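Yeah, one chain of the complex is gone here, protein chain that is, but the others are all in their spots.
Showing chain A:
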Amino acid sequence: MASTITSPVSADDRVSARSLGARLLSRPEIGSLVGAAVILVFFVIAAPPFRDINNTGTILYQAALIGVMAVPVSLLMIGGEFDLSAGVAVTTSGLTAGIFAYQFSLNVWVGVLVALALSLAIGAFNGWLLMRTGLPSFLVTLGTFFILQGLNIAVTRLTSGAVASNSIGDMDGFGAAKSVFASEFKLGGVTIKIVVVWWLVFVAIAAWVLLKTQIGNWIFAAGGDAAAARAVGVPVKKVKIGLFMAVGFFAWFAGMQLLFVQNGVVQSGEGVGKEFLYIIAAVVGGCLLTGGYGSVVGGAVGALIFGMVQLGVVYAGWNPDWFKAFLGAMLLLATIVNLVVKNKAEAR
């Protein structure tokens, strides 16, 4: 795979003086940014409510719901792996916090902490099993996907007698936890959900780690060529287990958002299929399915594109029968613009 080896960093080393424009164009997320701009212009013209500034908060919320998980999934993909259990792991985390606090009649925060521990453990298990067996991440995380999906329903029924967890909305600590994970505030007339703020913070931190720290270099190296990386002293095993644990951490956060956004009830069948949305966001944002190339900001832009298209179709008031077809066509459009821009950039 030639494309995985020629990272933008090495290109910079060889060319002594490149213009700012050329450097900008060689960034992995630039294509998706142009794609996002095209989609934005399209819907501003096609859907009048899209122009209303007050609706921006809703679009950002939709993007953040996918975007929060797209952060670690992008990192993981750059590190050469992906995680099919990420969608149901979110539900597992929400259920764990809810069920634990309810069953033992504890402060809600205890449930939240137990869920964090479990989510990190699931991530560590995925990473450890992957490293231990050398199986592809497709197989390992597919196994975890089914295990978690089954446990979500079975354990919920065992404890609550139904397929949704019991409400923890009236328990101690719920209000405080809700204000951290699922509150909202007004900013110049626009209602902003707190998860959007968290999302931006997460993207900033993860982008900084990826681009400015040694760990970031390790992630690129581990995803580009694990054997070569190992030969020059990159702790590939630690990096990959760490990345899976990062997915666990964010699954915990998304699970808490799911739990606290409404009255503390989680439906145990939720989350199936969401893993693909996270991967789609990362790929639309310029991460390579084969690893070693991509960016966190790109993943965020991918989530934004998905959010804009999903709600744009509704804002435009198009016949709902066509919804999925529009969605697919728009995503293809965004990805093709992405590809064209990238090819132009590389041709320079």
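In this section, a contact is a pair of C-beta atoms (placed from the backbone, for glycine too) under 8 Å apart; a residue touches a chain by one contact, two chains touch by 3 or more; residues count from 1.
The rule we apply is simple: contacts and distances are computed from a predicted model.
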item: Per UniProt, the name of the complex member that is left out, chosen from "3-isopropylmalate dehydratase large subunit", "Sugar ABC transporter substrate-binding protein", "Putative acyl-CoA dehydrogenase" or "Ion-translocating oxidoreductase complex subunit A"; value: "Sugar ABC transporter substrate-binding protein"
item: Which residue of A:Thr156, A:Ser295 or A:Thr335 touches the chain not shown here; value: A:Thr156
item: Chain not shown: contacting residue from A:Ile39, A:Leu84, A:Ala101 or A:Ile305; value: A:Ala101
item: Option from A:Thr133, A:Asn263 or A:Thr290 whose C-beta touches the chain left out; value: A:Asn263
item: Interface with the undisplayed chain - residues on chain A; value: 47, 49, 52, 54-55, 58-59, 61-62, 65, 101-110, 113-114, 116-117, 120, 149, 152-153, 156-157, 161-164, 166-173, 184, 191, 257-258, 261-263, 265, 267-274, 307, 310-311, 314-315, 317, 320-321, 323-324
